[in-house]
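Worksheet for the structure shown next.
As you look at this complex, bear in mind that one protein chain is not there, while each of the others sits in place.
Here is chain A:
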Amino acid sequence: MTKPLVLILGARSDIGKAVAHKFASLGYAVQLAARNASTLDPDKADIELRYAVPVTLHEFDALATETHEAFVMGLPKLPMVAVCAVGLMGQQAVNERDIAAAVRVMRSNYEGPASIMAVLANSFEERGNGTLVGVSSVAGERGRATNYVYGSAKAGFTAFLSGLRNRLSKRGVHVVTVLPGFVATQMTEGMDLPAKLTADPREVADTIARAVERKKDVIYARPVWRMIMLFIRNIPESIFKRMKI
């Protein structure tokens, strides 16, 4: 019996790694894609030892969008599930003044991820099945003074995934949008996050695996975030603009 195959884009991120472990534990063979992929050798060995599944490494640069078609064509096998955990938060204060930094955040969270998802979507559509998982963010649900550069790019990615899902829902391809909420990762290290709202990357990975299996559309790592975001989305702009959140 051949094992199902999962592709992890942004495999060096904490969420990417956790998702790789989760799918490997479910018996999936794993393709890890990131820049300087060979530095993921220890992770490859670790996953192969723990779960006795094959792992391959693939050089991938989310910002080099012109290489994305060749990247997908060059995969030894088209995966059944592709998870995009690419992202870059940067620092809002820097992003406000340094336009080059801001553009890099925008490209890393929208242009790059949307581009690779678009290429994979076409291949999956042609094959007639597959699941695309995009890790976006609750920051994309409403622009806030504290991180709207990152948030706006995530908003774009969320809208892109929504459109993709709409387009492919009758073509056998499923699209999952992940809005994790706070997660204890390298990206948020040093931030003072409320424990009850902060998930471990493994929790996010569990939720993603469940969503893939049950064909969920939009998921949060912790259910409480659905309520929080419902509330935040519905605050009138005239009030929201004066709030500090």
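In this section, a residue touches a chain if its C-beta (ideal position, glycine included) is under 8 Å from a C-beta of that chain, and two chains touch if they have at least 3 such contacts; residues count from 1.
Just so we're on the same page, contacts and distances are computed from a predicted model.
Asker: UniProt names the one chain left off this complex as which of "Dehydratase", "Putative spermidine/putrescine transport system permease protein", "FAD/FMN-containing dehydrogenase" or "ABC transporter ATP-binding protein"?
Answerer: For the chain missing from the view, the UniProt record says "FAD/FMN-containing dehydrogenase".
Asker: Among the options A:D46, A:E59, A:E125 or A:E203, which residue touches the chain absent from this view?
Answerer: Only one of A:D46, A:E59, A:E125 or A:E203 touches the chain omitted from view, namely A:D46.
Asker: Which parts of chain A are in contact with the chain that was left out?
Answerer: The missing chain touches chain A at positions 42-43, 45-46, 49-52, 186, 189.
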